[in-house]
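Only a part of the assembly is drawn; its chains keep their places, and the rest are absent.
Going by the order they are written in, the chains are A, B and C; count residues from 1 in each one.
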Amino acid sequence: MNLHPLEDRIVVRPAESEERTASGLVIPDTAKEKPQQGQVLAVGPGKRAESTGEIIALDIKVGDTVVYSKYGGTEITVDGEDLLILNGRDVLAKVVK
Amino acid sequence: MNLHPLEDRIVVRPAESEERTASGLVIPDTAKEKPQQGQVLAVGPGKRAESTGEIIALDIKVGDTVVYSKYGGTEITVDGEDLLILNGRDVLAKVVK
Amino acid sequence: MNLHPLEDRIVVRPAESEERTASGLVIPDTAKEKPQQGQVLAVGPGKRAESTGEIIALDIKVGDTVVYSKYGGTEITVDGEDLLILNGRDVLAKVVK
């Protein structure tokens, strides 16, 4: 199955076990929002600008590793794999290793 | 009976039993929003752009399989069949099999 | 008495007993929003576009049968008959039989 996101949405495969420090200690959850990382599997064409009607491409490419807000996005199970559909605005930063 | 959606609305026939994995295990509901799939039966002409007044056609066609947010949409029973009227913005992605 | 709706409002006479299936079974109410049908009795001139100041006519005509959101609209009793004043944006689809 193949997902083609609409507008400024992207499909992300969440990375696992990011909630520990470099030394391997597990960070307990606090009331603060914590982002998560994942790999971008598909990117929509972009959203139409309200003023000009022009489509604005996202600054995100397939294969990018992104940090996103944990409260954004919609979970979807594709071929037994748990993926996320996010809005482009839920992506906070790209990770360059 | 025939439904002609207005503006950027679409009529969708929800697919059944999507909430299990490829291996057939049922996924228990969590607090997270889960999308659903369906087939597009009718598509509105599109919404008028606020800035230019031009009608913007949807990037969705009759016959498309779409993933949509479970909290969007309005249920309607047509000829004994349960359908959904969605806004175009509630559609997250198209599925290409 | 004659009602002339302003802007993009319409006057609708709600149809009765739409909440049953083709085979006649009554559908119990769930927490989900269910639309209703009705016949359009009067249509306003349309809303003024914010950007251009131009009046945008509604894509709805007197005599149309429309499906509308149950939570929209204002009830009004005219000559002993219960009618609804809706915003054009509360109309989801037109029904062509």
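Keep this in mind: contacts are C-beta pairs under 8 Å (C-beta built on N, C-alpha and C of every residue); 3 or more make two chains touch, one makes a residue touch a chain.
Keep in mind that this is a model prediction, so the values were computed, not measured.
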{"item": "Assembly copy number, counted for this structure file with 3 shown", "value": "7"}
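Just so we're on the same page, only the chains that are shown with their structure count from here on.
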{"item": "Identity of the most central chain, Cα criterion", "value": "B"}
{"item": "Rounded Å distance between subunit A and subunit B, as computed from the means of their C-alpha atoms", "value": "22"}
{"item": "Residue list for subunit A, restricted to those that touch at least two other chains", "value": "none"}
{"item": "Sites on subunit C touched by subunit B in the complex", "value": "18-19, 21-23, 27, 32-35, 49-52, 54, 56, 59-60, 67, 69, 89, 91-97"}
{"item": "Contact footprint of subunit B on subunit A as seen in their complex", "value": "1-7, 9, 11, 42, 44-45, 48, 50-53, 74-77, 79-80, 85"}
